[in-house]
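Every protein chain but one is kept in place in this view of the complex.
Per-chain residue numbering starts at 1, and chain names A, B and C are given in the order in which the chains are listed.
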Amino acid sequence: LIPPKVPVRHEVEIEVRYAETDQMGWVHHANYLVWFELARTALCRRSGHPYSEIEAQGYFLVVTATETRYLRGARYGESVRVAAWVDRLGSRGLRFGYEVTSPAGLLASGATEHVWVERASGRPCRTPEILRDAFAILAGAAGSLPA
Amino acid sequence: LIPPKVPVRHEVEIEVRYAETDQMGWVHHANYLVWFELARTALCRRSGHPYSEIEAQGYFLVVTATETRYLRGARYGESVRVAAWVDRLGSRGLRFGYEVTSPAGLLASGATEHVWVERASGRPCRTPEILRDAFAILAGAAGSLPA
Amino acid sequence: LIPPKVPVRHEVEIEVRYAETDQMGWVHHANYLVWFELARTALCRRSGHPYSEIEAQGYFLVVTATETRYLRGARYGESVRVAAWVDRLGSRGLRFGYEVTSPAGLLASGATEHVWVERASGRPCRTPEILRDAFAILAGAAGSLPA
Partner (left out) sequence: LIPPKVPVRHEVEIEVRYAETDQMGWVHHANYLVWFELARTALCRRSGHPYSEIEAQGYFLVVTATETRYLRGARYGESVRVAAWVDRLGSRGLRFGYEVTSPAGLLASGATEHVWVERASGRPCRTPEILRDAFAILAGAAGSLPA
């Protein structure tokens, strides 16, 4: 029997910033994409490959699509938790999933899609060799992260 | 014969801001949602009901979902055009469609979904009566906008 | 002998966000004002009066001036520390000081000035009574914060 793939789910806590609110009194919806990015950054770091190093090694993980569902708003004075995981792993890109929660429950869920781009040429490329094992582990395909 | 519904398509021109770029050298993807909002604001204004007045009359048009596909990046030093239209009109909310273009072609497309909320109670509500005709015209269902 | 006033200095750690960088490869300068605000928020919270509660009690602390000196840039992949303190305390407003540091040393310093405004009337007002002692302690004028 092959066990189902269970991706690594990583959470970060984010304090709502006053500047993130708008005149409706809630966090403006565009900021959720920035929060997703913070959680994605933390997930990459946890895999042993901080995204800043990935860029330094000559690759960009370019965003090709985003989607978000908003259920409840977030308020200044609160902190939210944002979970990220690898939702789908391709040979030339991947898809992350996200959930934003507060003590009040689920605030939003979303996903972002990305392709790998070689920094020097600006061209799409295959997943950098050095990242393949680590991202396969994140995706739950095999192995496990260092404790 | 009933002619097909053709929604009013309204375009705005937006100069890329330096602060909107990120270290990849392109506009950060979260800013497209802000651009969509600018085009949506202009479309409402064109309908004769500026969104600032709609809020003043006691209603919020709350974002419940967004989605964006990114094809090419936008650069500082360029201007882009963002078109918005009513994609679907419901009794308690609506969906807008968007396209971002530059002389290089289509950069991105997307959509946002919204529900009407009564400001005083914070509760979802039906489309404010005063807006129904104007939004039906935007959606291409009937009539036309003042020239 | 009267000891000199030593204001309470409170620090927060802030992870640089990718969206905060610009195409120069460093954090865009406008974000430092947002970081100052995070440190100010934490300082208020430490005084026992979270700013979100101050607004709920009917007061705004409106920004009337800002100034910042930038010595070195901050990069994605780093965290910075932002210290805030009450630099000057008036009967109707106050001034905060700030320093942003990283392991590389001092990155920036700055200040913001504020006046109290009554939310209902939109008018400037005296420091809300409930905050006077706490802010005097922050400013180092007297007493001390709870441990």
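Keep this in mind: a residue touches a chain if its C-beta (ideal position, glycine included) is under 8 Å from a C-beta of that chain, and two chains touch if they have at least 3 such contacts.
Computed from a predicted structure; not experimentally measured.
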Touch with the omitted chain, as defined above, among A:Y76, A:Y98 or A:W116: A:Y76
Residues in chain C touching the chain absent from view: 23-24, 29-31, 33-34, 37, 55, 60, 62-70
Those residues of chain B which, in the complete complex, touch the missing chain: 15, 17-19, 33-34, 37-38, 41, 50-53, 75-77
On chain A, residues whose C-beta touches the chain left out of the figure: 18-19, 21-26, 28, 30, 76
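Criterion: only the chains that are shown with their structure count from here on.
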Chain at the geometric heart of the assembly (C-alpha centres): A
Copies chain B and chain C touch via same or different residues, half shared test: same
Mean-CA-position distance for chain C and chain A (Å): 30
Inter-centroid spacing, chain B versus chain A (mean Cα positions, whole Å): 26
Chain B and chain C, separation of their C-alpha mean positions in angstrom: 36
Sequence positions of chain B contacting 2 or more other chains: 23-24, 30
